[in-house]
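All protein chains but one are shown in place.
Here the chain labels run A and B in written order, and each chain numbers its own residues starting at 1.
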Amino acid sequence: MEKMTIQAGAIEELFGRIRSGGRRILAPVDKSGAIVFDEISSYGQVASGYIQTTLSAKEAVLPRFEEILRFRSEGKGVVFEEESNKALPTVVFGLRPCDARSLSVVSAVFERDYPDPFVRSKIENTVLIGVSCAQSDEYCFCTSVGGGPGDTTGSDLLLTRIDDAVFLAEIITEKGESIVSMAQELFARAGDVDKNSHCAKVSRYFDLEELGKRLPAMFDSPVWDGQSLRCLGCGTCSFVCPSCTCFDIQDETDGPRGIRLRCWDSCGFAQFTLHTSGHNPREVQGKRWRQRIMHKFSYQPGGLGEAGCVGCGRCSRACPVDMNLLQHIQEILEAD
Amino acid sequence: MQDNMRRKAKELLSGGAVRVVIGYGEGSGGGVRALFVRKPEDADRLIYDERCVQNLAVYLTRREVKALGKPAIVARVPVMRTIRQLMIEKQAAEGDLAVIGVSSDGSLLDFPDLKSMAEYVSSIPFELSSDERAAVGKLEKMTAGERWDWWRGQFSRCIKCYACRQSCPLCYCERCTVECNQPQWISVPSHGLGNLEWHVMRAMHLAGRCVNCGDCSRACPVNIPLNLLTQKIIKDISEEFGDTEEYALNTFKPDDKEDFIR
Partner (left out) sequence: MGKNEYKPYLMRIAEITEETPDVNTFRLEFTNEEEAGGFSFNAGQFGEYSVFGEGESTFCIASSPTRKGYIECTFRRAGRVTKALAAREVGDTIGFRGPYGNVFPIGDWKGKSLLFVSGGIALPPLRCVIWNALDLREDFKDITIVYGARSVQDLVYKKELEEWRAKPDITLITTVDPGGETPEWKGEIGFVPTVLEKAAPASADTIALLCGPPIMIKLTLPVLSALGFSPGNIFTTLENRMKCGIGKCGRCNVGKYFVCKDGPVFTFAQVDELPAEY
């Protein structure tokens, strides 16, 4: 991997080159105190002084809702039209190393068996410029799930601030290289840099493998009902999570024309598993809370080969009732 | 006062008067979170200070909490207002729960029954604060077009997580309007129109019921100032109908001055 440096002051110029090269840039911006990814035209618009964004960058490849089918009825027949769902050439700037890793979970779910053309196309057309974490807080636990504040996995280009005016720029993939070559003169060869000294220190709180071994035997444990008493059953955790992928499918019509949409859904909602007959396999919140933990830390590791959680802490920060995921995991590991 | 609260909780639990005390305990990030105390010895985990703002009445209608048995609930003024409203709506009745009241100036209140709690909280005028009036006033001064654009901007952040609905103690419908699919009254995906429909409909369903606890706005992960909608409705109802016991939206009298409804 090539190590370069770029002046902080030159990022604006880099952005200009990226945009004139035909790519839009999504970066964290402050909207009424919520830090969310949005299209920007200038580096000055990028938010600063936050530990982690409120919403993840997942939307760049799996939007809140998207068209998967477009149709119109003609007599007794039906005609398909082209879906309004094209991938725009995009650079996502400023995602954390944990977020860059999460896209591999998203990709794994949508690539297996029947590869999803919409997600694949967006991933192919998106370049990820990550930024290492100089700070972390009590909600972060990336190092417990195999990540780290300066981890390069998943990023195409990873920037680490090494002093007030300079970023280390690690070129990890060809896509990253393509960005650098847009503005070669802005980058210089890096000397010896101790990257880790510029990254936050995130303690390892638990052993992921141990958790994975423990969970199957805990299916009938009373811990789920106890932990989920204050859970309200909203979808906040699933929606802010960078690696949650469950979705709903809804049809919307306007006269003879219609679209079929895919939109975010959550296993935390009471009707997620509700059958038309009225039978609900997960009728109480404890079962739905158990599903969240089991799915991310037991089923997905079994099925996808990786945990469905990157330790970003968003769910815990956003949860209206403080269902702190890390604390719950620690409690699970301490339970008999 | 915290000590008195813990003492009260212990008393209620060990005497068997209640099976669970719903209060506040230490949480993450220097905050507090809802706490369900079932054993008297755990009552020492209850805390009470200015961080304790969540409207705990939301738990009174949740089946998993109801299954624990008769609760006592730590109730600030908005929470007491909520309990009173739940009683009006036949969701709570005398004897269903005990109230560990907290007055606006932070003193512990004891009520022999829910009727006296309801009387106490009715005697406190229900009105918007001057800051709240100013915020609503700012929106009122906009033109319709400006206001539309402003709300469209706010709702563009909405991800339809329903944290607002789930944290509202008066949104207790077992099957929410948005969960009805025959027909699908309110769209599911979080596009602009769907978001607007959802929030406006929810605000209307709270007309005359909302106790202005602010939990909806606090719960929203993307900081949409949702309670401005219900605050505007509270202001309108007060101006048009005065103080009323009845659901402003659901009440009809045959001699209503509006004749379109006939």
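Operating definition for what follows: a contact is a pair of C-beta atoms (placed from the backbone, for glycine too) under 8 Å apart; a residue touches a chain by one contact, two chains touch by 3 or more.
Quick caveat, the model's predicted, so the values are computed rather than measured.
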Where the complex has a chain not shown, which of A:Leu14, A:Ala57 or A:Val109 is the residue touching it?
A:Val109
Touch as defined at the start, partner being the missing chain; which of A:Val29, A:Ala134 or A:Cys246 qualifies?
A:Cys246
The listed residue (A:Val78, A:Ala165 or A:Ala188) that touches the chain absent from the view is A:Val78
So that we can see where the missing chain sits, which residues of chain B does it touch?
181-182
Contacts of chain A with the absent chain, listed as residue ranges
68-69, 71, 73, 76-78, 80, 83, 109-110, 112-118, 120-121, 219, 245-251, 253, 258, 260, 262, 265, 267, 272-277, 281-282, 287, 291, 294-295, 298-299, 302-303
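What we mean here is this: only the chains that are shown with their structure count from here on.
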Touch list for chain B against partner chain A, complex
27-29, 31-36, 54, 58-59, 62-65, 154, 157, 159-163, 165-167, 179, 184, 187-191, 215, 218-219, 221-225
For a test of understanding, state which residues of chain A touch chain B in their complex under the given definition.
31-34, 36, 54-55, 64-65, 137-139, 225, 228-230, 232-236, 239-240, 248, 250, 252, 261, 263-264, 266, 269, 271, 284-286, 316-318, 320-322, 324, 327
